[in-house]
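Got a structure for you, questions after.
Showing chain A:
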Amino acid sequence: MSNVCLKSYGIYVPRGRIASKTIASLYGKGLPGFKTTSVSELDEDCLTMAYEAAKNCLAKETGKVDAVILATTSLPFEYKKGSSLLAQMLKIEHAWCIDIGASFMASAEALWLAGQMIGGGTLENVLVVASEHSRPEQGEETDFGWGSGAAAFLVSNKGIASLNFLTPDYGIEAFDIWKLRGNAKLKYRPEMLDDNFAVAISRFVKGMGGKDQLKKYRYAAIGLNRSRWAKALNKAGIAAEQIDPVNCSTYLGHLGAATLGINLALAIDQAAQGDLILGIGYAHGNLVGVEISIDSAPERVQLLEFIQNGEERTLAEFWQAVYDRRMRGYGN
Partner candidate 1 sequence: MSVIEYRRMALDKLHLHGYRCKDCGVLHPSWEKYTCGECRSSNLVREDLSGKAKVTHFGAVYYPPTEFKGEEPYLLAEIVTEEGLRTSSRIVKMPLDALKVGDTVQSTIRRVKIGPEGELYYGVKFDKV
Partner candidate 2 sequence: MGIKIGVLGTGKTKHGILYDKSLRDLMVEAGRKAMQDAGLGPEDIDLLVVGNAASIGFNSENNLAAMIGDHLGLVPKPNVRCEAACGTGGWAAQIAAMGILSGLYKTVLVIGGEKMSDVTTDVGTTVIAQAADAKEEYFGGHTFPSGVAMYAARYMARFGSTEADMAHVAVKNHYYGARNPDAQLRFECTVEEVLKSPYVAKPLHLFEVCPMTDAASAVVLCNEDIMKASNKPQVYITGTGVGSGTFYNTCDQLEDNWGLVKGPVDKAYEMAGVKPSQINIAEIYNAFSIQEILGLEAAGFAPYGEGWKLVAEGHTHHDGRIPINISGGVLSKGHPLGATGTSEIVDVVQQLRGDFPGVKVKDPEFGLSINRGGPGSVCVCYVYQRMA
């Protein structure tokens, strides 16, 4: 057992869901491989969802939290910290507060950082929260299927599961989905998106010692929407039954940095004692992996069922939550 463990976890997902067919009724085509995406309210954002997830994670914990790491690419602020405000919301005092952003790998990197902090021996509990808030630009509605949600993990030196971080691979430097500062438009190249992933996953499998090494994982929680890369994952030796039970995107959409977090929570919720879970954080051809070994299975809270059920939103409600919000200056 490693000395970096998961003590508790929690998620938050907005109640609203917009169905692919509803989107298709306006745009002519639906969501890219999703049944629904989650739709937040006007008064929700990355920080409020992070707060809710963290509250659920810390509900039964009484120890002092020594650090708060917020992983997101959709903070309401371009210049201002989010993690310190989150700490204030949670009444966490005298803790290090760190924002990690820049890519959808942020949650995996946040977990790794938390692990280093715990492994260092001076900190006892580190709260990692991955939160993402949907923000399609005009024309992107059917390209990415952005959704909203958050997941929180309390990383400690003892807990229900042990964490082991695999060798990171930042060897590919590529533009596949990016946005230059000062430019409102998110750019992407589908060919590069697909090819980068194929190369990265293949390097990962090779580094693991071949496809057979992946069979030991009960679940593979991937930090991106499986539907796009179903073929590449299959080829890599990751089976549908490893991914599908822990693929929130089908119901919640593309959750950016929060995708891996919620998928890991789904995996832990469904796992049994002794199970091994693989978590893959991925962006731009870079890939980091974390193994989670379930030492004592938590009481199941039916997270998958919770995610599958929400309140259907109309097109008008979707428009208000996404566009009206930006036009009225509510920001992200």
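By definition in this document, a residue touches a chain if its C-beta (ideal position, glycine included) is under 8 Å from a C-beta of that chain, and two chains touch if they have at least 3 such contacts; residues count from 1.
A quick word on the picks: all candidates are chains of the complex that A comes from, given by their letters.
Small disclaimer: the values here were computed from a predicted structure and weren't measured.
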Contact partner of chain A within the complex, picked from 1 or 2: candidate 1
Chain A residues touching candidate 1 in their complex are 41-45, 47-48, 51-52, 76-77, 85, 88-89, 91, 320, 324, 328-331
